[in-house]
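Of the protein chains in this complex, one is absent; all others appear in place.
What follows is chain A.
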Amino acid sequence: MSSTANTTVASVGTPSRRNTELVMLGFAVLVTVLAYANTGLALDGTLPAGMVAYGLGLAGIAGAAHLVVRRWAPYADPLMLPLCTLLNGLGLVLIWRLDHEPRLQPANAAPSQLMWSALGVALFLGVLIFLRDHRVLQRYTYISMVVAFVLLLLPLFFGADTNGARIWVRIPGVGTLQPGEFAKIVIAVFFAGYLMVKRDALALASRRFLGMYLPRGRDLGPILVVWAVSLMILVLETDLGMSLLFFGMFVVMLYVATERTSWIVFGLLLSVGGAVFVASFNYHVGQRVHNWLNPLELGSNGGVTETAQAMYAFGSGGLLGSGLGEGYSRLIGGIATKSDYILATVGEELGLVGLMAVLLVYALLIQRGLRTALAARDPFGKLLAVGLSGVFALQVFVVAGGVTGLIPLTGMTMPFMAQGGSSVIANWALIAILLRISDTARRPAPVPASSTDAEQTQVVRA
């Protein structure tokens, strides 16, 4: 099995799939515009005034993104961009729909979310245009580590306490920023670079103990540091979700890099231990766990809790949902209806059917990311892709699982759908990096001089 044979086949066979992407993009824009029209009809009885402009705007953004991909990443995965466009578009419709409820904060969130989405797509395009090869990121391994630490610790010093969690940084004049969203990309870069160098040491230099391969103490060091930092985030910023994401991503990448199951066992032990420790000593986290175990219990003030309201929203949606604009997810109230709880609106208004469709769109997106990781040819690209896809999958699971009561609720946003500038910008950047890796992976090598050997190989294959 020679690499020449592979490239030869690829150079002839790999279609760019850009036209597929264009058709799928058109479909995504169409679904979004129809959802917008549907919501307007339900809420106001007329088609929304801005429908044409909104439709053209969305089509324009999607079209621009498509053209840039066509020009700068022609072999990139054809499904990721349409899937993200669909999720982002649906998210905008839902936020616009919730803007109609006067008591929900922040008021009038859709226009600013549209602006953040445009900024996100701009960043997406910027990454595709200026990051010509993802391996460049490898050079910034240790700088990434420093940046990641700074980003993670930022809320501690400049943070604003919101909803019990300290994950926001207030920038005067601009608004609030959630550094964690950006940190997860930077950390993935650091882990990928670090593990690529250290994987052999971690995988091979180990002792057997109870049938498991245990790492040497000096190799264990960085892992314990990561564990400590994630616990610190948990304790000091009471950000259960980010801590879980951070640690989960590390375990996944470590496992992929070393191919050692013992790391998973080790990682799980550490995270479970940490979680139990924190849950029993931190009031806020303990409260979340209590709410999870007793979702319908009345709050301490005798009112219905947000957790219960979200459950009622899901239950009331039933199989087919109330229809866009006709649900009562506003009853969830608080400040998170448009962000953390956006899935409750999906569940109530689009029903079980709609919610499953949305979850499957996420699943498809994750699957495309993991496929990119499998297809990538360089270890750094593989690790980075699996890390980014893994962290995305974990985030989807932690948010959706938390809102539906599968696991305790954590304050995190559903990628692309939820209201929040940091999240949408960071996730567009994440997708851009994945697209870049997939472009590199599927890009045909320069056509080698035709050799009779290669042709013969082809014949044999056929």
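Assume a contact is a pair of C-beta atoms (placed from the backbone, for glycine too) under 8 Å apart; a residue touches a chain by one contact, two chains touch by 3 or more; residues count from 1.
Keep this in mind: contacts and distances are computed from a predicted model.
Chemist: Quick one: the chain not pictured, UniProt calls it what, "Sugar ABC transporter permease", "SDR family oxidoreductase", "Sarcosine oxidase subunit gamma" or "Penicillin-binding protein 2"?
Modeler: Checked against "Sugar ABC transporter permease", "SDR family oxidoreductase", "Sarcosine oxidase subunit gamma" or "Penicillin-binding protein 2": the hidden chain maps to "Penicillin-binding protein 2".
Chemist: Which of A:A37, A:L370, A:M417 or A:L430 sits in contact with the chain that's absent?
Modeler: Only one of A:A37, A:L370, A:M417 or A:L430 touches the chain omitted from view, namely A:L370.
Chemist: Kindly state which of the options A:L98, A:V386, A:L409 or A:A441 is in contact with the chain not pictured.
Modeler: Of these options, the touching residue for the absent chain is A:V386.
Chemist: One chain isn't shown here. Among A:I185, A:L324 or A:L355, which residue touches it?
Modeler: Of the candidates A:I185, A:L324 or A:L355, A:L355 is in touch with the missing chain.
Chemist: Touching the hidden chain in the full complex, which residues of chain A are there? Just list them.
Modeler: 103, 252, 255-257, 259, 296, 298, 304, 308, 311-312, 314-319, 328, 331, 347, 351-352, 355-356, 359-360, 362-363, 366-367, 370, 373-374, 379, 382-383, 386, 389-390, 393-394, 396-397, 400-401, 404-406
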